[in-house]
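The structure follows.
Just one protein chain is left out here, and the rest sit where they should.
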Amino acid sequence: MGATKTNNGNIFSKLIKQQLFIPLAALLILIIFNLIMDPSFLKITLGYNNIGNPVLSGYIIRILDNGSEVAILAIGMTLVTAASGGQDISVGAAVAIAGSVLLRVLCGSNTHPETLQAPIIVGFLVSCLVAMLFGAFNGVLVAYFKIQPMVATLILYTAGRSIAAWVNNNELPIISEASFGYFGGYIPGIPVPTPLIIAVACMVAIGLVLKFTNLRLYTQAVGINESSSKLNGLNPQLIKLLSFVILGICVAVVGLIKVSRNSTINYSVIAKDIEMDAILAVALGGNALGGGKFSMAASIIGAYVIQLLTTTLFKFKVPSDALPAYKAVVVIILVVISAPVVREWFSSMIKKFQTKEVA
Amino acid sequence: MSNSALLEMRNIHKSFPGVRALQGVDFTLRHGEIHALMGENGAGKSTLIKVLTGVYGKDEGQISLEGSAVAIHSPQDAQKVGISTVYQEISLCPNLSVAENIYIGRTAGICQNWKKMNDGAEKILRSLEIPAKATQQLESCSIAVQQMIAIARAVDMDCKVLILDEPTSSLDEQEVAKLFKLMRDLKKKGVGIIFVTHFLDQVYEVCDRITVMRDGKLVGEYAIKDLPRVQLVSKMLGKELDDMADIQDEQQAYKREEGAVPVLEAEGLVSDAGIKPFDFHIDKGEVNGFTGLLGSGRSECVRAIFGADRVTGGTVKKNGKPIKIAKPLDAMKNGIAYLPEDRKIDGIVGDLSVRDNLILAQQVLKGFFKPFSKAEANKFADEYIKLLSIKTASADTPIKSLSGGNQQKVILARWLLTHPEYLILDEPTRGIDVGTKVDIQKLVLKLASEGMSVTFISSELDEMLRTCSRLVVMRDRKVVGELKGSDLNQNKVMNTIAGGEK
Partner (left out) sequence: MSSKQTTSKPDGMKNGLRNMTDTNLLLTITIAIFFIMYIGAMIFLGSGFRRPQMFFSILNDNAFLIVLSCGLSIVMITRSIDISVGGITALITMCCAVYLDYKGGNVFVSLLLALAIGLAFGLFQGFLIAYLDIQPFIVTLAGMFLARGLTTIVNTNPFNVANEKFVALKNTRVIIPGLGYVTKAGKYVDAYIEIGVVVALIVVVVLFCMLKWTKLGRQFYAVGGNDQSALMLGINVKRTKFLAHLLCGLLAGIGGFVCFLHVGSGAVSNGSGAEMNAIASSIIGGTMLTGGVGNIAGTFFGVLSLSAIKKIVSSAGFDEAWYTGITVAAMLCLFLIIQSVVIARKKKH
C-alpha cells in the first residue's frame, strides 16, 4: 500500500470513528433529501400570528420547536444511560405527573380558574420538586437496590399516569390565562418559539455544568467501572442517583412546555412514547446504551434528527399512527450498522479486498 | 510411559490490541504424562490454554491431536475432540444443581433424565469423596467444593487431554492429595494432563515434564529430573537475576527512630470481608509487606485499612491522632493511597483516556466543583508519562489499549499525583513485564527514601524480601507473625506461612 493511500484511509476512518459522525450524517442526509423534494425547505419567513405578534415560521422552525421536548429529555437520559448503563422508561409518565402537579398548583381546587391561584414560577418549582422526587425514587431503586434501570422505572411507568390523574382527581383543569401559554408558544415581541429558547437554555445550562464541574468525569468513571471508581473515592450510588434527579429536572421542564402548549392536560396522551424517542436520541447519538463515555452534543443532535425524520414523514402524508414503523426501520438500520460484530465483519471484508487488490 | 505425542501445538501466535500474548510457542504433550506449564503471571500460559480450548482463536499456528490436525473454534469443539478443562476461575453455572453442572452440554438427546443424572452425579461425587449433594444448588457449595465439581466434570468426560489451570489455589492439602491421586490414576489410563500451577512443590510431586514460558515465548521443555528448582526459577524469571543484584544494593536497612509515632497505626481492625481482627503499624519511610498464600487475607487487610471493604470494628490512628475511615475517600483525605490487586476490575477505567485515569484520584480529592483545567490536566499527564516512562501514543489514548505494565504505571501515577504519605501497593507487579517490575520495585525504594511509607504486597516472595524491611505473615485470614531483620529469608518466611514453627 502506498503512503498516500493509508493516509486517506486514516482520515476517512478517523471521520467515521468520530461519535458525531452518525447523527450529523443522518441530519445531513435528511436535510438534503428534503431540499431535493422541496427547495423551500430551509426558508424561514417572518410573519404575524393571529394576535399580532411577530413569529418566525418555516419547516426548520417547526422542527426546532417541536424537537425541544425530546432534546431536553435527551440531556437527562444521556446522563442516566452513562451512569447506570440502562434507560429510564418512565419519563413520559413522569412528564404527566409534573404537568398535573403544575396545573394543580396553578388552578387550586377550581378546575377552570379565571386567574391563576399561584405564580407560574411557584407552580414550576413545586412540579420540579415532585419530578426530582420521582427521579430520586427511580434512582434509589437502581443505585441502592441494584435493580436494572429499565425494570426499576417500569414501576413508575405503570403507575405514573394514574398518579397524574389522581393529583387532579381525574379532572381536566384548563388554564385560560394568556401568559401561561407563552411557554409553549411565543412570548409577545419575540419571534422565536419559546420551547426552543427553553431548550437552548437547558443546553447552555448543562454545558456550563459539564464545564465547571466534574459531572462528566465522575459519571463516565462510574458507568465504565463502578468498583474502580469506588476505590478512587467516588460514591457510585450517589452519582447514579444524581443522574436520575437531573433527569427529573428535565422532566419538569418538559412538563411545563407540554402543558403550556395545550393549556390543559390529557393524562393518557401527554408525552406518550416520549421515553422511546429520548432513548432513541441517545442511541442515535452513538452513545453506548451500556453506559460509560457519552457525548451530550451527539444526543441532542440525535433528538433533532428524530424530529426531522418525523416532520419529513408527515410531509409525505404518512399518518401519525404509522410513524413508529418507519422509525423502527431507521433504528434497526442504525443499530445494525453500529454493532461491533457487523463493524468487525466489514473491516475484515475491506482488508480481504485490499489484500486481493495488492496481490 | 509411552513416548508418542498426544497433542502437538506448533508456532502458535496470538495478539490482543497492544499486547503480543503468544509469539511462536510450541508445546508437546505425550500419552500418559503430567506436564507442568510454568511461567510467571503474564507469561502467556492462560492464553495458550484458551487458544487450545477454543476460547480464543489463534492468529497463526497448528494444533494436532494424535497426529491429525484439529480445528478448534469453540469450547464445544474442544470437548468433542477430547480436551476438557478446569479453569482457574470457576466456570460453572451457579444457578444450576451440582448434577446439572457435571452433565450439561455434553450428553446427547433432547430430554433430561433427572434420575439418571442425579444417580450418576452422586456416584461420581462419592467416588471422588466430594462433600456435596447432586441436587444441591451449586452456589451453596464452598469455592473449593465447586472447584472439585469442575474437576469431577472434566474427569468424567473420558477425555484424552485434561487441562488443569491452577486448580489447587483454592484447595486445602487433603483436597490436593485427592486430586493428585486422581491425576495419577488418569495418567495410568493414558490421559495426557497439562497442569498449570504456581506451587513448585506440587510440580515436583506429580509432574513428569515441564514447559517454561516467559513473556509470551517458549523458554524450553525439560524432563523433571533434568531441571532442579533453582534452574526452573531462573528460567521463569529470565534475565531478572542480574537486575535483582541492582536492587539489593539500593536497599538500605531501615532504622526505626526511637520514640517516633507511627504514620499509621491500627488496632483490632476488622472488615466484613471475613478477616480476623488485626493490629498494624507503619513508620515514616518504612517499606513493609503482607505475605501469605493466595486467599490468606493479605489483600483484605489492606482493603480494610483503605476502607474499601466495610470496616466493622477497630481503631485507626494517624500520626498519633485517631481518625475514622469508613470509605475510600476518608482514607484518601488522610493521605493514604491504594493500588488495588486486580488492575482490570478495580484499577483502570478502561474507556477513559490515560489523562483522565491519571488525574482521577486527585480530581476527586479536589472536589466536584473544581475540575482541573485542560492545561493543568495535560501538564500532570505529560509530567508523569515522562517520569514513569509510560509508553502510550498520547495522553488521549484510552487506557485499555495500553499494555498491562503501562496500565499499572498509569494507576501508580494516579496515586503518586495525590502525594500520599502512605502508599499501599497490592500486587503491583502482577501480570506485567519484567522490566516494569524492576522499575516499580526501584521506585518503591526511592519513594521510601524520600520519606513515604509503603506497604508492598506481592505473590513473589523474593520481590518482597528485596523491598520490604518488615513482613507481616498471614495464614487463614489471620496475622500469624511478623518478621524483620535477620529473619527475613526465604526459609523463615515459608516456615511461618506454613505454620511449622512459631
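Think of it as A and B in the order they're written, each chain with its own count starting at 1.
What we mean here is this: contacts are C-beta pairs under 8 Å (C-beta built on N, C-alpha and C of every residue); 3 or more make two chains touch, one makes a residue touch a chain.
The shown structure was predicted, so the numbers you read here are calculated from the model rather than taken from an experiment.
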## Note on the structure
The listed residue (A:31, A:147 or A:174) that touches the chain absent from the view is A:147
### Query
So which of A:47, A:108, A:207 or A:290 would be touching the chain we can't see?
A:290
### Query
Which residue numbers on subunit B touch the omitted chain?
53, 55, 74-76, 79, 85, 87, 90-97, 100-101, 104-107, 109-112, 114, 131, 136-137, 139-142, 145, 153
### Summary
Residue positions on subunit A contacting the omitted chain are 87, 141, 145-148, 150-152, 154-163, 165-166, 170, 276, 279-280, 283, 289-290, 319, 321-329, 331-332, 335-336, 339-342
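Note that in this section only the chains that are shown with their structure count from here on.
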### Query
Quick one: subunit A and subunit B, Cα centre-to-centre, how many Å?
45
### Task
Within their complex, state which residues of subunit A touch subunit B.
211-215, 217-218, 220-221, 224-225, 227-235, 292-293
### Query
How about subunit B: which of its residues touch subunit A in the complex?
306, 308, 327-329, 332, 338, 340, 345-352, 356, 360-361, 363-365, 367-371, 414
